[in-house]
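Inspection log for the structure reproduced underneath, given as structure tokens.
In this view, the complex is presented without one of its protein chains, the others remaining in place.
Chain IDs A, B, C, D, E, F, G, H and I follow the sequence of writing; residue 1 opens each chain.
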Amino acid sequence: MSNSTLDTFPNPRPERRYSIAIHCPEFTSLCPKTGLPDFGELRITYVPDARCVELKSLKYYLIEFRNRGIFYEAVTNQILDDLVSLLDPHEMTVVGDFSARGGITTSVTATHKKGQ
Amino acid sequence: MSNSTLDTFPNPRPERRYSIAIHCPEFTSLCPKTGLPDFGELRITYVPDARCVELKSLKYYLIEFRNRGIFYEAVTNQILDDLVSLLDPHEMTVVGDFSARGGITTSVTATHKKGQ
Amino acid sequence: MSNSTLDTFPNPRPERRYSIAIHCPEFTSLCPKTGLPDFGELRITYVPDARCVELKSLKYYLIEFRNRGIFYEAVTNQILDDLVSLLDPHEMTVVGDFSARGGITTSVTATHKKGQ
Amino acid sequence: MSNSTLDTFPNPRPERRYSIAIHCPEFTSLCPKTGLPDFGELRITYVPDARCVELKSLKYYLIEFRNRGIFYEAVTNQILDDLVSLLDPHEMTVVGDFSARGGITTSVTATHKKGQ
Amino acid sequence: MSNSTLDTFPNPRPERRYSIAIHCPEFTSLCPKTGLPDFGELRITYVPDARCVELKSLKYYLIEFRNRGIFYEAVTNQILDDLVSLLDPHEMTVVGDFSARGGITTSVTATHKKGQ
Amino acid sequence: MSNSTLDTFPNPRPERRYSIAIHCPEFTSLCPKTGLPDFGELRITYVPDARCVELKSLKYYLIEFRNRGIFYEAVTNQILDDLVSLLDPHEMTVVGDFSARGGITTSVTATHKKGQ
Amino acid sequence: MSNSTLDTFPNPRPERRYSIAIHCPEFTSLCPKTGLPDFGELRITYVPDARCVELKSLKYYLIEFRNRGIFYEAVTNQILDDLVSLLDPHEMTVVGDFSARGGITTSVTATHKKGQ
Amino acid sequence: MSNSTLDTFPNPRPERRYSIAIHCPEFTSLCPKTGLPDFGELRITYVPDARCVELKSLKYYLIEFRNRGIFYEAVTNQILDDLVSLLDPHEMTVVGDFSARGGITTSVTATHKKGQ
Amino acid sequence: MSNSTLDTFPNPRPERRYSIAIHCPEFTSLCPKTGLPDFGELRITYVPDARCVELKSLKYYLIEFRNRGIFYEAVTNQILDDLVSLLDPHEMTVVGDFSARGGITTSVTATHKKGQ
Partner (left out) sequence: MSNSTLDTFPNPRPERRYSIAIHCPEFTSLCPKTGLPDFGELRITYVPDARCVELKSLKYYLIEFRNRGIFYEAVTNQILDDLVSLLDPHEMTVVGDFSARGGITTSVTATHKKGQ
């Protein structure tokens, strides 16, 4: 996925290591096996370096998954990869909580730390 | 128990140590003493190495316990053993929360770490 | 289903119209289409006339559904029919709350009133 | 059971029909079949006429059930009978919520109205 | 108790029958038997006629109970009496929820309707 | 919208007026003004006459709204219209709870009764 | 307050009496006595006749209260009056829940029915 | 207190250090000062070595406290001592949560580690 | 404040370092600036050495604050100081949670460790 829709703005306080937590409760994609919709929630937490992600562009970026077929494990890791390459944060964690399928709920947690 | 019903798929991001949490609120087996049903919830958390467990096969695997007589302590440890031998994960924890019998509730937590 | 496993005992206060509510959170049967387990909760409320249902026998009666294939609508109505024919209560309501399948939860409510 | 331990005091506002709700979350008696302890909560609501029940004496009265064997349906109705004969209230409801036995929870609700 | 501390203001919409609900979670008085503090919550709901109660004066009025010895049943009825004589509302309900003493919680509910 | 995807099955107990409640927490459509996704929950309750709605076909029917632009008020009424024309139930209520937009949450409730 | 900012749209199903519930958790105005901010939540429920209120314009209308000094009782009644004169609904209820001041919480509920 | 009523069974997986948590919400004893009943909950967590405690015998063991006068601090420590001498676990924690007396709630937590 | 009202009893198990947590949800004092009542909750946790605090005397000790004017920060620290000088515990933490004033809630946490 190209990052074309994702905008950034300068971190207003880059000399302090503080954290930003973003909760997106309205995430949906398609199951690559059945083509049926999957629903979930995303929680993105990061310590910004030079730049922060602009929230409206993040919303449009996440809407692009709406009609894509992608597995839970892949979607969580891809969002982390895209945001890390965009922002180069000190650290970032993406958690994807997906609603029950077949009576089973899944949550995927992936973390990136700069320099590791 | 043979692992014949458990399928796996390749970890889409094996070079990153991320975690997958699976919640199965609909577990039932039989008490080996009385033959009466026990009900519980399972929580499986693991850091995958080369392979992940396929959720539909996990569901069928858990259904196989439906008419087996097995104690709480044994069922939790066996599921951990079966999944560890299947996936060889970096680490895995299985928690079994069993509903009240005689006014007493039991929870069993077992963890495996590779190389320990 | 024969009522052979259901026992009763005399209502200790038949001249007063009072109600008894029974909550069975551990109900399971099989889907008649797929053979896969369904899980649910039953809530039985009744105003006893001459007899009350004995709880241990009710438990065994409900366990008999464990390996039967039966739809949500049918199971709720059958339990009401069986208990009404056993107890002839002044009134009785059975509610079956079944857990999500395909992201959809279903609840069935059926009521019987004597003389209607 | 004699009402010897139950005390009353004059209703401070008998000309108004108001209600008093009493919640006793610490009720225990014995199962008459097995001799094992049952635990529950009692909720007593009434519209007093000339007299109100004194709470400390109510506590001692309820403690007398601690080592008695008595069924859920009977205990709820007896407490209603004892308090009605003591207070002659305009109306009174006793609800007994008993904790799970064999995975089944029971609640009994009995009501008395003066002149019915 | 004199109503000297209770102020009122004109109902801004007297031609409409609407309701005002006031929740005072910080009520305390003394037990007239033991002198020990009782704690509780008051809920006052009324349909105003010509006048509404001013909240700051209501707060000071309720603080006057802080060091008075008074029973639950009496305090609820007195507050209703004082506010009815002050406001002459279309209707008013006062609920006093008092915290546990001896493991028993008590709630008193008293209602006034104009012309009854 | 054609009802082609909606299947029914015979009511297993048509001589009793009982109710079926269906909760679909994963509904999404598009805003007809902005084209952005809306998310919501649907609650469908009905008293079946001759036929019940088959749940899997209901799921596919609701998925058809995924890429349609439609207002909250219209979607709730249309689902009611479609299901009433399909099932001719004794009565049916559809509630659509839509998540916040601009800090404002909306819920639409529409009811049909046969013969009214 | 002029209704200039409030827009409407045609009720998509005027021949059915259905209800629309709107929850605005982010309401703020000023206390007319102290000039300090008050915070609250508004719940607006109505049965539309020919027209519905457009949500974005409702949001802007409510923002106009941000820097106005107005009492709880007045704000709730004025919003009801403004919306009734705008929409002429079959019925409408406005509930204002205001957060604690001096340890006291207030809720005001006002209802309009056409032809009363 | 003799441990005569407490039974054990062999740990099914002694080579793994896993934990067992037992929740007993129905504990009652007597206050040694007043003779009045105390109510509480017990939480027992341990890492078993060679043996596990059998739950039914644990239930009977706890029932023996029903008519004993014993302080909160003493009962929590004694249960820990009895279970440690019975099971010789790698570690064990007993938490006693006792319900309010005089408006004050108490919780006692005691831990044993083998070899300390 | 003299400690005259605070009683102690010997720690029944002084050779084990275990903890006692006491929750007092009914604390009230006066604001030293306005003279108006403040309400709060106290949580006291300690590891006893030779002696434990007797709960009834603790209740009377806390009641002495009822008509004293004292700030949140001071009351929490004073209770810690008084109890430390009384009990000389291995460690103790006092948390005071005070209810909202002017829409702002405050919690103060103070800890003492022996020998620090």
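In this text, a residue touches a chain if its C-beta (ideal position, glycine included) is under 8 Å from a C-beta of that chain, and two chains touch if they have at least 3 such contacts.
If you're wondering where the values come from, they're calculated on a predicted model, not measured in any experiment.
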For the chain not depicted, the shown chains it touches: A, F, G, I
Full-complex contact with the absent chain, from G:T8, G:T28 or G:T111: G:T28
In chain I, positions touching the absent partner: 71, 73-74, 76-77, 101-112
Touching residues (missing chain, whole complex) on chain G: 25-26, 28, 36-37, 39, 63, 66-67, 99
Residues of chain F (touch criterion as defined above) contacting the omitted chain: 39, 99-101, 103
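To be clear about the criterion, only the chains that are shown with their structure count from here on.
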Cα-centroid distance, chain D relative to chain H, in whole angstrom: 32
For chain E, residues contacting two or more additional chains: 25-26, 39, 99, 101, 103
Chain pairs that touch, as defined at the top of this document: A-B, A-C, A-F, B-C, B-D, B-H, C-D, C-F, D-E, D-H, E-G, E-H, E-I, F-G, G-I, H-I
